[in-house]
Every structure is written in structure tokens, then in C-alpha cells.
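Only one protein chain is missing from this complex, and each of the others stays in its spot.
Going by the order they are written in, the chains are A and B; count residues from 1 in each one.
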Amino acid sequence: MSDVSRTVLVLGGARSGKSAFAERLVLSGEGLAHYIATGRAWDDEMRERISQHRERRGELWTTHEEPLALTALLSQLDSPENVILVDCLTLWVTNLMMEEGADIDAAFSALAQHAASARAKIVFVSNEVGLGIVPDNRMARQFRDLAGRLHQDIAAMSAQVYFIAAGLPLKMKG
Amino acid sequence: MSDVSRTVLVLGGARSGKSAFAERLVLSGEGLAHYIATGRAWDDEMRERISQHRERRGELWTTHEEPLALTALLSQLDSPENVILVDCLTLWVTNLMMEEGADIDAAFSALAQHAASARAKIVFVSNEVGLGIVPDNRMARQFRDLAGRLHQDIAAMSAQVYFIAAGLPLKMKG
Partner (left out) sequence: MSDVSRTVLVLGGARSGKSAFAERLVLSGEGLAHYIATGRAWDDEMRERISQHRERRGELWTTHEEPLALTALLSQLDSPENVILVDCLTLWVTNLMMEEGADIDAAFSALAQHAASARAKIVFVSNEVGLGIVPDNRMARQFRDLAGRLHQDIAAMSAQVYFIAAGLPLKMKG
């Protein structure tokens, strides 16, 4: 890990309060707040969620939507005065899996490398999905494996890692 | 959170030892021990579990069964000499979802409000269910979302929150 990493990883389950925790983390510090939504508005349920998020975040944030080229967008925004929330890594993994011909290994290592030395502060939010029964479905197993690997890679490059349950943070690193 | 909250939330996975931990917590303190079972004896498997629980708890407890009107029962028992174990919140959420016309939002906020200022000590047990793969089934997704929200609400009102794995407690708050 780079000694200069300012990156934070916020892991948690569904409805654990991980996004709200990450938002408070960004707003409690200095810097210009950027929000990168990686989710695609596939259906009304998702559109509704995105618009609720947008409303809750209000005027303090600049919002970006980027389902795939996450590292490229982070590079564009890579200035010390920026604090960037990425919500969330698991949706990005899903999008990569859906994208024909995507080189997932290369995408993971580019992101981890960027995370290790970024000048902006980056707060990654991601879903921990590996603590249930092995899924029957092969795609789901692959997704779970990829998410787990990415979490390990990003955690290794992060200055701080939090695990959130019931809205409460548990510091795992930093 | 009320400064006077005596409420405790004990979260854990299936067969994590969360109920046994909560029972020890209740019995290690002062007070008259009450046990509220929220589960319905749908089938023989469940009836067997309830009767095993009852046997293990023995004579020290007053047992109540209440699948829905949990906050009303807690209000009736709300005296400083009572210590009340509620086992568990996730079954209560399931019962609310099954009940036609139930106002789940209202039920959640009534319970959280009661938890914040109860004079009895209340120990809530609940299943963490949000750390696996997103379920295919819409009802299961809704259940997971509701349970997660309720955990956040109750945790915010609790003096102490524990996460249990392999029978071991991890203190997340208090």
C-alpha cells in the first residue's frame, strides 16, 4: 500500500446504512464533494432509488453517472481538493460482467492502482455479498467471487476500511 | 437517542448463538426476566424449536407469545424492574409482511420510539440477513430491506449493540 493513500472502503450489507455513513464521511471533511453513481437505471425501482439519493444529497454534491469507465472518470477528477464518493463497487462489477468483452482483471487492477496513489480522497461503497449460502446460480457465484477479490484488492490499497452493520461502523483498518 | 435508553440490540446470523448470548445478558443482570416469542408455530419444525427454547429457559422466565402487537405488549410490561428479551425482530417483520393492511412504517417508528425511552430494559434479538447475494425473489428483497431499516432504527435508539458470530460478541456500540 502506498503510504500516501487517502482512499477509504466502506463495506456493508443491504440496507446497512453504508451509503449514508459514507456521505457523512465525505461531508465531514474538507473538499469539493463529488458523487459517482455506478448503477444503471434499468427499471422504475432503480430510477426511484437514484432520484431519492439525489434528493437526499442535495446541492452540496456534483453528481456523475458512470457504469463502466470508473477509473477514467476518477482520473479526470483526481485533484487534491476533490472528495469523491463511489456508490457502489458491486454495481460496477455487475456492469462489467454484463459488458461483452470487458477485461475484468485489467479493470480491477487499474482501479486498485489508482486507489493506491490518487490525489483526490476517494470513498468507495460496496456490498459485502459473500456471507450467505453458496448460490445455485453460476453467474451469482462468479459475481460473489469477483466482488470478494475486488474488496481485497481495494482494501489492501486503502488507508481506512469500515464494515457497517445496523448503521454502525466497525473500523477494520486505519 | 435518548440518554436514558437501556435498550440492547443483539444481531447475528443463523445459529450464531445470538439468542443464548441475549439470554445470558438478561439473566446476568437484575430484574424479572420476560421472554417475548414473536414466532408463529406454523409447522412442527417451528413448534419443536419453541418448545426446546422454553425448556432451555426453564422457570426463571415469564414467557409471552406475540406475533404482531409487540409495542403494545412492551408498553404493558414497561416497568423498571422488568428485563424483556424479544426473540426476534426478523420474525416480527415477517409477520407484519404477512398481515394484510399492516402499516409497517408506523409499526417500526412506534417500536423505535418505545425503545428509546422504555423504563424496562429491553434486549432485542434479530437476524442479520443482508450479507448474501441479492435474492431473486421480490418478497425476500423487500424483507431484507425492511429488516435492514429496522435494525438501523433500533440501533440508533439502543444503548448497546452487539454483533454475534460463532457465539462470540463484538460490541458495535455502547
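Note that in this section a residue touches a chain if its C-beta (ideal position, glycine included) is under 8 Å from a C-beta of that chain, and two chains touch if they have at least 3 such contacts.
Here the structure is a predicted model, which is why all the values come from computation and not from measurement.
Among B:S16, B:N82, B:S126 or B:Q152, only B:S16 touches the chain that is left out of the view.
Of the options B:V8, B:A37 or B:I133, the residue whose C-beta touches the omitted chain is B:I133.
Where chain B meets the chain that is not shown, the touching residues are 12-17, 128-133, 135, 140, 143-144, 165-168, 170. Seen from chain A, the chain kept out of the figure touches residues 9, 11, 13, 128-134, 144-145, 147-149, 151-152, 154-156, 161, 163, 170, 172-173.
Here is the rule we use: only the chains that are shown with their structure count from here on.
Chain A and chain B have CA centres that are 31 Å apart.
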